[in-house]
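Note that this complex is displayed minus one protein chain, with the remaining chains in position.
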Amino acid sequence: MKQDKAIAFALMLIALSAVSGLALITVFIFKEGLPLILKSGAGGFFFSTDWDPKAKQFGIFSMIVGSLVVTAGAMIIGTVFGLGLAIVLTIFCPKALAAILKPLIELLAGIPSVVYGFIGVVTIVPFIRDYFGGPGLSVLATSIVLGVMVLPTVTSISIDALKSVPRSYWEGSIALGATEWQSTHMVMLKAARSGIVAAIILGMGRAVGETMAVIMVCGNTLEIPSTPLDPLRTLTSNIALEMGYATGEHREALFATAVTLFVIIMILNIAALTIARRGIMSNNR
Amino acid sequence: MSLKGLRSVSLFTAAFAIGVFCAGCGGKHARAVNLVGSTSVQPFAEFLAEEYLTAHPTENVEVQGGGSTAGLQAVINGLADIGMCSRSLTEEESPKFTATVIARDGLAIVVNQSNSVTTLTTEQLRGLFSGAIRNWKEVGGHDGPVRPITREEGSGTRESFVHLVMAKERISKSALTQESNGAVKELVKGDSAAIGYMSLGLVGKELKAIRVDDVEASRENVLNHSYKLARPFLFVAQGPLRPDAQRFMDFVLSKEGQQALESEGLVRAQ
Amino acid sequence: MTDTTKQPKIQVRDVTISYAGKAVLRNLSLDIHPNERLAIIGPANSGKTSLLRCLNRLNDLQYGFSVTGQILLDGRDIYAPNVDVAALRRRVGMVYAVPVPLPWSMYENIVFGLRVTGIRDKATLDERVETSLKSAVLWDEIKDRLHEPAHNLSGGQQQRLCLARVLALHPDVLILDEPCSGLDPISTGKIEDALAELAARHTIILVTNNTKQASRASDRIAFFLMGELVETGPTTQIFTKPNDPRTDDYITGRFG
Partner (left out) sequence: MRLLSPAQAQKVAVATMWTLAAITIGILVFIIGYILVLGLPYVTWSFLTEAPRQMGRSGGILPMIVATVAVAGLAVLIAGPVGVATAVYLTEYTREGRLTSFIRFGADCLAGIPSIIFGLFGFVFFTITLGMGLSVISGALTLALMVLPTIIRTAEVAIRAVPYSYREVSYGLGTTRWQMITKVVLPSALPGICTGVVLSVGRSISETAAVMLTAGSAPRMPESMFDSSRTLALHFYILSREGISMTNAYATASVLIISILSLNVIAYWIMNRFMRRVR
């Protein structure tokens, strides 16, 4: 019994490593980044568009906007395709085909982000430049690349949500004479709503946080984009672009950028977790 | 009887702790000659190291990027034996280090092959990159927007460009920023509105190098100092070098080393 | 009990078992003698299984479980703080209602409990496998395929394998929780035969819903009803003239 307690204690300590990792990350990122935010003030940091490390100007407003804009764009693409795919795979598609397609979608999640970025640069960017104008590196290109990248996340979590809807809902709806599509959008999607919302939010988290692919296709300008064909800079690309060289306040400013990103991500995480949990509860009821 | 189980847990914990501890203190083992710094110099230094190591297999040379300023910092911290720098040292920096010019690199101004502009003055360049000149028409080209492409903040190439061309002006906020010579090249190759800058040795046939102040961007003109947009590649150290680092430095400055650099498109130090 | 030679194997004294504060068995006192076959009968939810799971402290795993009173095995309180629960469970071997062979070979299933106690010697293990399989009346059926997966056996064979697995540990007491509930009459017969033989060396407590089985496979019967012990007595007496009318109602099938 005594040994059992010792093991339980040791395991508990190990089990806390994930939480400690999270705490350590938080502490270090904030320790490096927070002083500069406090020094520049919210106005000089969050709400200024003037980023010029040489002149000690560290305004990241255009990057915040950039990140949010491409995330929104990515979510439109990722949600439409991801949800469509999830519906096909859970409802319309024969089981055998779904068994082949589902691992393929998961494979999409395994492809390195540098490959996505690269494919974006050699296919989407020239296409946009030649047919729509502008430099090609743009909100549109970034949204498309990110949209494809978040698609597996949205799809697989939506599939789980749709599968957790009791089979009787579907049968009941069909029995009442609804078509499959009516049953899908009026019954299944409604019942799986919170899971799907969680999927979208987690997808947003991935889109906001993606770095290597974005750096290749966004153009990294310092202006707020005004059309979908304008280039932009995101929080992540700002960090990765300049981290290699940065020292002193410049480095602190990049960590401060990371703090901003971290806070956005945590808000999204917590929102997704809360919504998903609420969904589980209402389905169990 | 669960003593065995307990033992394996504690063994595991101990192993983990030792692992972390060793990892913590293992940073300073006998190591290679360490070069850290400019990403512009990095490929050339890697190439030199490769040549050197083929000829002297017992030696050990390691090259890391990080940027010119980071390289200097690494020398101060003792993390690097040699810092690589792709710009002149500032007045603040130069007294602290001994810098050796290993080669010079021309900074070519490049545009798309389809662009009709062939020559620009330094002032015009400044205008194009600061955003004052927004249409190619204004400098004698076609009627169309100008898209300047710059390198990322901190890059030695950018710093040289700013130093040699921009004077006090800032590079336009709407300039596209790319993190490598290759990426700049790829963009200019495909975009008739683009203008960028990069190492002369990397221009190749797909891009057009602009004459600056009516001087052609060529190796000869860099060597005879008539082409003004050129920067030194420096190896920077503090105090005397370690013997093995000195041997590498000697190789770099030797005829062999200099020829190797020239074959890669740089201009020899003298 | 002052007479030490006739000390009961198990003494249950004023035991109340509750889950989450709700009592499922109240104020039970019962002595179980060495080498007797005691059948516990009664309708569902009468607390039979709960008592059984207390005897080897398997209830410890249950969240919200609590027990008051005393259970003595050979005169020692099994809930005393210094008791080695694992050793207790080896002494009080349990067979469950549904046979659960672990996902290994038949041989591995049987030697598992022995290996855990540190017995490594191949000859000893082989010998235990053989004797315990013989006691469980399974040896002849599977002796040539001991290293095949246990899942390949039929339900009745699986249950006898589970019995053999327990017997390999040489327990004092065997507790069986409706071991034949899912089995056909032939398999049931084989298990009852095995139990008859085993009574010579073990104390057997059999929980069953099947009164016929109780009459065939026990020396004494305890009748539980709604968390209370109604009466105990020799099997023949319970079946011929029970003291309590409720026992009679149950046995003759008037309820339950």
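Chains here go by letter, A, B and C, matching the order in which they are written, and residues are numbered from 1 within each.
Operating definition for what follows: a contact is a pair of C-beta atoms (placed from the backbone, for glycine too) under 8 Å apart; a residue touches a chain by one contact, two chains touch by 3 or more.
In this text the structure is predicted, and so the values were computed from the model without any measurement.
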Of the chains on display, those the missing one touches are A, B, C
Where the complex has a chain not shown, which of C:113, C:179 or C:227 is the residue touching it?
-> C:113
Option from A:72, A:176 or A:273 whose C-beta touches the chain left out = A:273
Which chain C residues touch the hidden chain?
-> 56, 58, 61, 63, 86-90, 93-94, 96, 98, 100, 102-103, 112-113, 116-117, 162, 165-166, 169
Touching the missing chain, which residues of chain A?
-> 3-4, 7-8, 11-12, 14-19, 21-22, 24-25, 28-29, 32, 80-81, 84-85, 87-89, 92-93, 101, 103-108, 110-116, 118-119, 123, 148, 151, 178-182, 184-185, 202, 205-206, 208-212, 216, 236, 239-240, 243, 254-255, 258, 261-262, 265-266, 268-270, 272-273
Sites on chain B contacted by the missing partner chain, in the whole complex = 1-2, 5-6, 8-9, 12, 16, 19, 23-29, 43, 46-47, 50, 62-65, 79, 179-183, 185-186, 202
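The rule is short, and it goes like this: only the chains that are shown with their structure count from here on.
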Work out the mean Cα position per chain and let me know which chain is farthest from chain B.
-> C
If you average the CA atoms of chain A and of chain C, how far apart do the two points sit, in angstrom?
-> 56
Taking each chain's mean CA coordinate, chain B and chain C are separated, in whole Å, by 80
In chain C, what residues contact two or more other chains?
-> none
Where chain B touches two or more other chains at once, by residue number | 2
Of all residues in chain B, those that touch chain A in their complex = 2-3, 5-6, 9-10, 13, 39, 65-70, 73, 147, 152-155, 170, 173-179, 183, 186-187, 190-191, 193-194
Which chain A residues qualify as touching chain B in the complex?
-> 3-4, 6-7, 10-11, 14, 49, 52-55, 121, 125-126, 129, 135-137, 215-216, 219-223, 231, 233, 241-242, 244-247, 250
